[in-house]
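As you look at this complex, bear in mind that one protein chain is not there, while each of the others sits in place.
We call the chains A, B and C, going by the order they appear; numbering starts again at 1 in every chain.
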Amino acid sequence: MRRFDRAAEYLARSTARNTSRRGFIGRLGAIVTATGAATLLPISRVRAEKAAVPIQVQEEGDPNSCDYWRYCAVDGFLCSCCGGSASSCPPGTEPSPITWLGTCRNPTDGRNYVISYNDCCGKAACGRCNCSRDEGATPVYQPTTANDLDWCLGTQTGVAYHCSLSVVTGPAD
Amino acid sequence: MRRFDRAAEYLARSTARNTSRRGFIGRLGAIVTATGAATLLPISRVRAEKAAVPIQVQEEGDPNSCDYWRYCAVDGFLCSCCGGSASSCPPGTEPSPITWLGTCRNPTDGRNYVISYNDCCGKAACGRCNCSRDEGATPVYQPTTANDLDWCLGTQTGVAYHCSLSVVTGPAD
Amino acid sequence: MYADRLKGLPLFMAALGLLVSSADARPAKKAAPPKVPVLATEDVTLVELKDRMPPHWVVVNDVVFTHLIDGRSYIVDADSGTYLGTVPGGHSHVGVQFTPDASTLLIPATFFSRGSRGERTDVITWFGLKDLMPGAEVVIPPKRVQALPLLSSIPLTDDGRFMLIYNFTPEQTMTVVDAAAKTLVGEFETPGCALAHMTGPRSFMMQCADGSMQSGALAEDGKITLGATTPPLFEREDPASDKPVRIASSRWLFITFSGAVAEVDNATGTPTPGARWKLTAAGEEAWRPGGLQPYAYHAPSGLLYVLMHEGGPGTHKHPGTEIWVFDVAAKKRVARLPLETPSTAVSISNDADPLLYTALFGSGTLVVRRPSDAAILRKVEGLGSDITLIQAPPVAPAAATAP
Partner (left out) sequence: MYADRLKGLPLFMAALGLLVSSADARPAKKAAPPKVPVLATEDVTLVELKDRMPPHWVVVNDVVFTHLIDGRSYIVDADSGTYLGTVPGGHSHVGVQFTPDASTLLIPATFFSRGSRGERTDVITWFGLKDLMPGAEVVIPPKRVQALPLLSSIPLTDDGRFMLIYNFTPEQTMTVVDAAAKTLVGEFETPGCALAHMTGPRSFMMQCADGSMQSGALAEDGKITLGATTPPLFEREDPASDKPVRIASSRWLFITFSGAVAEVDNATGTPTPGARWKLTAAGEEAWRPGGLQPYAYHAPSGLLYVLMHEGGPGTHKHPGTEIWVFDVAAKKRVARLPLETPSTAVSISNDADPLLYTALFGSGTLVVRRPSDAAILRKVEGLGSDITLIQAPPVAPAAATAP
């Protein structure tokens, strides 16, 4: 928990620092300044759990398989295979507080959902279940939807990338 | 060339430093003090060459193959496959000034030769032509004939191991 | 704290037409009115492991031979075959040492300031099992031996108080770290001898180049003094492996490349050779032990598991094609278990109802077996590149636990 308080602090400080600078206030920064840096934080709460949180009961599919619906725009190692799950970081890593978003269709209910592809960071690459699907992913100059970027950049532990989450943040339709 | 002068200096300094210490004068050290540290240097001269030095004309076999006779006690990546040869370090590496010795039989002339298995050092592992043959290799507590040790320890560039040479130092019989 | 502010985020972004536009790019397919409830918004969570390592969890070490600076250990639940997580090593990774209570992993590691070059730093780092995060760190002399992994190059005293690190530069010394105070005690000369095989709370044996054994002792402050030496116990032609087997607090089996066994006891502080026997019977001379971790001893049953293969001199690293099981007290083979896949490492859990583990270097696969017949219970695949050593945690809490 401590680590994420720190991450939140970091972003708060980072925002404060940037109100007087142009660097964070550009075409990308517009989003940030309009809403506060916190809106780039799809992480609402991070809590430690004794086990990886499984997928929701009304879902179908195998989160250890690249075919699983939430992974429609992922690019990296699936945290499900790395000691975590689609929404849980493996032990000893730190979720990236900022990240990029994709939209995937859940075949069970036919709805589109906004998926947050937070990276889990601070350890060398997991190396298990590499999955690259890229649906709706954009070039790196459109970072809010770019999966070629290492999103560990906002973490305390550094930019080393371990694996990727695919977290349901809400319906897109 | 500069680098090997430095390596020689290192060993000279190292010997000087150790004449007043027990550390280098034990069951292993006895060899060293009896003859001077330089005798642990199977490298007589190191010179830069425009190309990797090939095997000698009266030899047979493929130095890119683990079966090649000189490799009877090697354990590692063959420098022949890494931009060097059986006696040439690849560009950008540094030969280990001290090393371990094995004895292999040359099928062409039926003679046994003492082979010096110098490591080439200072770059990450080459990763090509891994070859482990271990004939006559001993446990690490008998270091002068141990191929499980990283012999880059005497180099200026550090202990990172890149590949292994197999240099003819003379007939063993 | 961000939960409320974030509730409207997806909607906001959809309104912005920017972040979710990828959905619009796909053919809009009118879904039938869904009968299932909308998926809930999820929190990002972080998995915690247990306070202590259960007996059937296991640490699998990967030296990553082609990328030696990125060695690591994987933690696996061998009962379920689940991959639980990883702890980082460094250049030429050996393995971990468990604290006696199995709550913490101590990992010696070597780093360079510029990847594989630059300034070298050697450290010991404490990783709590529960969160696998790097905790305390002690910087040690940058001299740790770089070799194929040997657990006796990084032993912890039985009570967890001191860690010993074998150095080879080629000067031979031993670094001592106070694992309770998390401080460096010092570096001590051990000329001509290597490794430290613990033989009591503060004593150990070393193997020397001439085939002899050297005893050593740690004072209460961790300082090392060397003691008695034996005459050479082994011939140069058939040396004892540098991977001996501890069969009691002060007693070790030293096993030669050809399979000759010599017991040595250091209970008195003077290494004392004991029984000698052989792994092979008459007619079995073609069989030899081999691999990177050829021996596993199961204390509760007194059984020794050995990876054996057919081969001549110079094959001491060849993978085993069979596991031979010996009753150490009786000095007798009790089983011969063929393996469907050759293996370079064998290990066994330390509880009364154990699991047997094997792995082949390069396979990335841990095989979990029934000890009685080596039958495969399950396989755990995708464990990196180059599995070297498999480590089962201690089971019974040791007498003293380090703070």
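Going forward, contacts are C-beta pairs under 8 Å (C-beta built on N, C-alpha and C of every residue); 3 or more make two chains touch, one makes a residue touch a chain.
Here the structure is a predicted model, which means the values were calculated and not measured.
> Could you run through the displayed chains and say which ones the absent chain touches?
Displayed chains contacted by the hidden chain, ordered by label: A, B, C.
> Would you indicate which residue among C:G115, C:G135, C:G274 or C:G362 is in contact with the undisplayed chain?
Here the residue in touch with the unshown chain is C:G115.
> Tell me where the left-out chain touches chain B, residue by residue.
Considering the whole complex, chain B reaches the absent chain at 8, 31, 35-36, 38-39, 41-53, 56, 58-59, 73, 81-85, 87-95, 101-103, 105-106, 108-114, 116, 118, 123-124, 126-129, 135-138, 144-145, 165, 167-173.
> Tell me which stretches of chain C touch the chain missing from the display.
18, 21, 24-26, 64, 66-67, 69-70, 88-90, 109, 111, 113-118, 121, 123, 125, 134, 236-237, 313, 384-385
> Can you list, in ascending order, the chain A residues touching the missing chain?
Interface with the chain not displayed, on the chain A side: 18, 21-30, 40, 72-73, 75, 98, 122-125, 127, 130, 132-144, 146, 148-150, 152-154, 157-161.
Please note the rule applied: only the chains that are shown with their structure count from here on.
> So which chain is the furthest away from chain A, centre to centre on CA atoms?
B
> Taking each chain's centre as the mean position of its Cα atoms, how many Å separate chain A from chain B?
Averaging C-alpha atoms per chain gives centres 49 Å apart.
> Would you mind pulling out the distance in Å between where the CA atoms of chain A average out and where those of chain C do?
33
> Check each residue of chain C and list the ones that touch at least two other chains.
Not one residue of chain C touches more than one other chain, so the list is empty.
> For chain B, jot down the residues that touch at least 2 other chains.
none
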